[in-house]
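One protein chain omitted, others in place.
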Amino acid sequence: MIRPSRNHPGFWAFVAHRVSGVALALFLPLHFLALGLALESDAALDRFLSAADNPVFKIAEWGLVVLLTVHLCAGLRVMALEFLPWRDSRKGLIGLGAVTAVAVGAIFLLRVG
Amino acid sequence: MTAARDERERLSVEVWRGRDEGRFETFAVPHRANQTVLDVVTWIQRHAAPALAYRFACRVGVCGSCAMTVNGRPRWTCRTHVSKVAGADRRLRIEPLRNLPRIKDLAVDLTPFFEKWQRAQGRFTPTRNRADPLAPVSPESPARKAADAGIECINCAVCHAACDVVGWDPDYLGPAALNRAWTLVNDERDGDRRGVLQAAAAGGGCHSCHTHGSCVEHCPVGLNPTAGIAGLKRRSLLDLVGSGLP
C-alpha cells in the first residue's frame, strides 16, 4: 500500500529515478563483459550479438534504453531543482521526462521492428 | 436549518488508541458546519473518551502542537476542516504523526525532532548585546529574502512526518531543522554561519535529501524546505572549495 502522503509526482519521480538507477548499475558489468568479448575475437562478439538477436533480448534492450532515458531525465530534473533558482517544484519537468522516455522507447521499437 | 440537519449527521471517526501496540477505536461524532479535525478530537475527549491523549494549544495555526496523521496525511488539525478531508462517506482516520516515537494515543514525543534541530545548529548565535544599536538589515538583500522565505516555520513536525528519508535514515536531520539552518546561514546577524553550514552538511545533513518534495507538499504554512536544503547543498560545495561563508 502506498501511503497517501507519498502519492504525489515528486515521490514517483524519485521512485523512477531510483529503480532505473539500480537497474542500470546492475546491468553495467554485464554490458562491459559483453563488449569485452571483442578482445577474444570479432567472431566471439558476433556470436553474442546474433544470440542476442531475439525478441527476449530486444525487449530487455528496449527496457534498458527506456530506463536510461528515465534516469537521465530524472537526474536532470534533480539538478535543475538543486542548481537553478526555482522555488517551486517544477512538476512540469516530471511530465516532460516521462514523455521523453516514452518517445525514446517508441522510436526504439519503430526502428528495431 | 442546515445546522439542525448537520446535528443529525454523524462522522465515523477511527482514532488510534495505545502506543506502538494498540488499535483503532471508532467514534460517532456529530458533524457540524465549520468543524475542524481538532474540534472532532476534542469532542471525542470531552464526550466519549476522557482518557484520550492528544496535544494542542493555540487552536489557530500558530503554535504548531496539534499535528496528527489524518486519513494518511500529516496535517495541522486545528486548521484542517473536516469538510476538506472527510469524503462523502464522512469517515476520518486519525493517527499520531509518523517518524517520531509514540507516547500515547495521538501524542508523539518531539524530543528527537528538536534534538535534530540542535544538531543542525538551528539556533541564533548573537554578535551584539542589548546595549548595542540594532543591526541594520536590508529587507531587499537576496540573503534576507532567502531567510524570510523560510522563517515562518511553526515547528509542527508535519514535514518531518511526511519525509520518506527521515523514515529510512534515522540520522537524517529532516526538512524542518535544515530549513531553520538555511535561514540562519542567510542571516547576516548570526555570529557562526559557517558553523551552521557545516552542521547542516555533516553526516545525515542536507546531502541526504532526494528532492521528493513531500515536505513542500505538506507544509501547512506553505514553506519550501526542499529549496532551502538545495541552497545548503550549493553552499556546502562552495565551502568545500574554500569560498563559503565568513
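By letter and in written order, the chains are A and B; residue numbering begins at 1 in each of them.
As a convention for this text, contacts are C-beta pairs under 8 Å (C-beta built on N, C-alpha and C of every residue); 3 or more make two chains touch, one makes a residue touch a chain.
As a working rule, contacts and distances are computed from a predicted model.
Student: Looking only at the UniProt record of the hidden chain, which name from "Binding-protein-dependent transport systems inner membrane component", "Succinate dehydrogenase", "Cell surface hydrolase" or "Sulfurtransferase complex subunit TusD" is the right one?
Tutor: "Succinate dehydrogenase"
Student: Would you list the chains present here that the left-out chain is in contact with?
Tutor: A, B
Student: Determine and list the chain B residues touching the chain excluded from the picture.
Tutor: That gives, for chain B, the contact residues 165, 168-169, 201-203, 205, 207-208, 233, 236-237, 239-240.
Student: State which residues belonging to chain A touch the missing partner chain.
Tutor: Residues 18, 21-22, 24-25, 28-29, 31-33, 35-39, 42-43, 45-46, 49, 52-53, 61, 65, 68-69, 72, 75-76, 79, 82, 104, 107-108, 111-112 of chain A touch the chain that is not shown.
The rule is simple: only the chains that are shown with their structure count from here on.
Student: What whole-Å value do you get for the distance between chain A and chain B if each is reduced to the mean of its CA atoms?
Tutor: Taking the average C-alpha coordinate of chain A and of chain B, the gap between them is 35 Å.
Student: Across the complex, what residues on chain A touch chain B?
Tutor: For chain A paired with chain B, touching residues are 3-6, 8, 10-11, 14, 78, 81-83, 86-89.
Student: What residues on chain B touch chain A, complex-wise?
Tutor: Within the complex, chain B touches chain A at residues 69, 71-74, 98, 149, 161-162, 164, 210-214, 216-218, 224, 226-227, 230, 233-234.
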